[in-house]
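Only a single protein chain was left out; the remaining protein chains are all shown in position.
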C-alpha cells in the first residue's frame, strides 16, 4: 500500500479546454507542488458522462509511471453531499467523486484500499459549491503526489458506490454489449472485451441491421468496408477503412452491439 | 514592484488548439528558457473576444504562484501600431496588447505599474505582421520569467487604454448586467458580482422572459429547473440542473441579465 509517489498527476475531466478551468487547476497544483509533472489524460469526456470516464481511466492509467496520482473530475453531484474518494490500487493513486467512476478491476485488485477524503481535516472546505476540481481535487492531488500527505492520512476507509460501467450480458447464443465512446475518427468503441472472442472461428458483431466481420487491423478492410477489430484497449471497435463508422451508421453512444457466440460464418 | 519571477508562464489566447500556433509559442519559450514552466490558461477564447479574455484573466491569475508571467494574446490589432503592454500588479506580471484587455482591478491595484514593451530595444521587431504571439510575446515572456530581463527594463511607463470589460449598471430598482461567457456545460456566466446580492432576501435574476431564483449550488435545483447561483468566480451564473441553460434558453453572450434589488419574492 505504500507506493512512493512519482510526482506525476494526470487530469481527467469533462471540463473541455474552451474555458480556463483546467488551467486554473494546474495553477493550484504548481502553487502547492512546483515540480509537479502534470499530464492531461483527457478533458473531452462528454459532460457528466461518468461511465465513459470510468472506461478511459481503467484503460489508461497503466501507461503512466507507478506512483502516479490520477485525478478524475466528472462530477454531476458537485456541491451536494457526495463523497470524494481516494483509491490506492495497482501501484497507482486515484481521486474521484463517489459516483461510480472507479472500475471494479481497480476496486477489486489485490491490496486495493479506498478512503473518503476528509475535506475538513485538510482545511479544504470549499467556499464555493461549484468547482471542487480547483478547491479540493487539485490541492489534494498536489499533496499526495509531492509526498507531503500520505494516502492513509487522507481519511477513513469507506465502501464506494458500485461502478456505473456496464458489462456485456449473455443473451441466449450471443453476448450483448454497447457503444461506450466514439473517437475522433468515428470509430465506435464498445465494452465487448477481446476475451469474448476467444474460440470463435469467424467472429462478427451485429449493430443495427449490420453484420460486421472482425479483422485484425484497419488495413485488412476494403476501402469503405465496415469492419470490427480488437483495438489497442482490448475491446471491440467498429470502424470503416478510411472513413467514419459514426457518420456511416448514424449510431451514437449506448447503441447495443451483439456478438454471436456460435462458430458459424458471417450471415449473408 | 520587484517580484521575483517564479519561472511560470501562462498563455491565454484565442488561437484554439486546432493549429500549431500555441505549440510554436512554446517552442520559442523553451528555446530561450529551457526550464520554463508553461501552463495553458486557455486557448478557447472566442476569436478576438477581448472582453471575455479580460474577465478570465482577472479571475484566474490569482490561482497561480506569485511571480508568474501571464501572456494574453487576443489581438485583433496585430500588425497595426497598437502597443504591447507589460503590467506588474498583485504580485504577478502580465503581457497584453493595449486593447482594453487589462482589468481595472489589476491596473488600479496598489503599486501597479504599466510599461510599453519597447520591441525595438529588445531586438524583436517582427519580420511578419501577423503572429506577434510567436515573435514578441513568447520571447518577452521567456526573458521576464527567467529573470534575464527586469520588468523595469521592458520600456517606459505608459497609460493603458481603458478596459473593455463592461460593468453592471443601475437601472431604477434593478442592476443590469450581461452574459460574459458560456462554459462547456451551457452555464451562462454573467458580470453580476456576488456583492450585488448582499442584503437581498430572496434574490432572483431576470433573463429574457424568465425569472430565475438564486440558489447555493447545482444540487439545490430540481432536475430540469433553471437556476442561478454565485459560481466559483464570484459572479452570478445561470444553469439548469443536469442540462444546458444555453440550449434551453437559446441565449448567447451579451444577453442582458437583470437583478431586482428590492426584497420581494420571486414573481409568479
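Should a chain be cited, it is by its letter among A and B, assigned in written order, with residues numbered from 1 in that chain.
As a convention for this text, contacts are C-beta pairs under 8 Å (C-beta built on N, C-alpha and C of every residue); 3 or more make two chains touch, one makes a residue touch a chain.
Predicted model only: the values in this text are computed from it and were never measured.
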*Of B:23, B:108, B:224 or B:252, the one touching the omitted chain in the full complex*: B:23
_Please identify which residue in A:24, A:41, A:154 or A:179 touches the non-displayed chain._
A:41
*Going by the touch rule given at the top, which residues of subunit A touch the chain that is not shown?*
6, 8, 10, 12, 17, 37, 39-44, 56, 60, 63-65, 68, 181, 183-185, 216-220, 229-232, 237, 242, 244
*Tell me, which residues in subunit B touch the chain that this view leaves out?*
14-24, 26-28, 30-31, 34, 47-48, 76-80, 128-131, 134-135
